[in-house]
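Showing chain A:
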Amino acid sequence: MKTPATREAAAAALLERCSDARLAEPGVKNYLTVRLASPKDLLAAARLLKGELGFGYLEMITAVDWLGPMKLEGLVSSRNPNPFTDKLPGPPVPPAAGAGAPYRPVLDLLWSFGNLRDGVKVFLRLEVPRDHPEVPSLAGEFAAADWQEREVYDLLGVRFAGHPNLTKILTPDFINGHPLRKDYAHEKDSYDGD
Partner candidate 1 sequence: MNGPAAPAVKRTGIMLSATRYWPTEIWKSPWSLPRYRAGAAWLAGILLGICAVGAAAGELSAWGGRLLALLESTGLPAYATAWIWLLFKLACVIGVIVANGLWAVWWERKISAHMQSRFGPMYAGGFHGWAQTIFDTIKLLLKEDVTPAAADRVMHALAPVIAIAPCVMAFAPVLFGTDLAAANLDIGVLYVFAFAGVSVIGVVMAGWASGNKYSLLGGLRAAAQIVSYELPRGFSVVPVLMFAGSLDLAVIDRAQAGYWLGFLPRWFIFYPVVGQLSFLFFLIASVAETNRTPFDIPEAESELVAGFHTEFSGMKWSLFFLTEYGYVLLSSFLLAVFFLGGGAAPLPGLGFIPSWIWMTGKAMLMMFVFLWFRWTFPRLRVDQLMDFNWKFLLPWCFANIGLAGLILYLLGTR
Partner candidate 2 sequence: MGIILDKAPMIARPIPGGQVLLTTADYFIDLGRKYSVWPLTFGLACCAIEMMVAYAGRFDFDRLGVIPRPSPRQADLLLIAGTVTKKMAGPIQEIYHQMPEPRFVISMGSCANCGGPYFDSYSVVKGVDRIIPVDVYIPGCPPRPEALIYGVLELQKKITRMKLAKGGGATHQQEKGSRDLAGSNA
């Protein structure tokens, strides 16, 4: 019988195993959030979590593109949705660079692991450069990572090294590029029309 995994034990083990990893501030809500230093640590951290700490459930993989600030021209129609009034607010304005919006050319990846037996959740974060985003795939460890990684690849263009079938999963074949990247430029296709 293993000892129940706790937040403190998981944090200590992760920080000991992965060099230069640190607790992320602020974390994801109040959960334990560990920021890894380099993609090399990811596989070791995942194996540690799954094999020794009992985090057998990969909840999700996602990422944020921190390029900014955005220019909304051409992305949001500026026409007023209600023709009977002109008092409606226009398109939303993106926040200026600052503490709340630390714009930088990186993709901030996020993994979420759950330990269903003990009810503990751990988030891993990792920054990769936008130009050449490549991280190791977790598909060998977690079967759930297969489609999740395909989705992140499809929408944000992160390459997962070692993934068995890294192809588009959501967008249709004729869409070029990765739509959730901030510098994505949509090419008009046959469904867009005027």
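The candidate set was assembled so that all candidates are chains of the complex that A comes from, given by their letters.
Things worth noting here:
In the analysis below, contacts are C-beta pairs under 8 Å (C-beta built on N, C-alpha and C of every residue); 3 or more make two chains touch, one makes a residue touch a chain; residues count from 1.
Remember, it's a predicted structure, so these values are computed and weren't measured experimentally.
Within the complex, chain A makes contact with only one of the listed candidates (1 or 2), namely 2. Across the interface of their complex, candidate 2 is touched by residues 75-77, 170-172, 174-175, 179, 184, 186, 189-193 of chain A.
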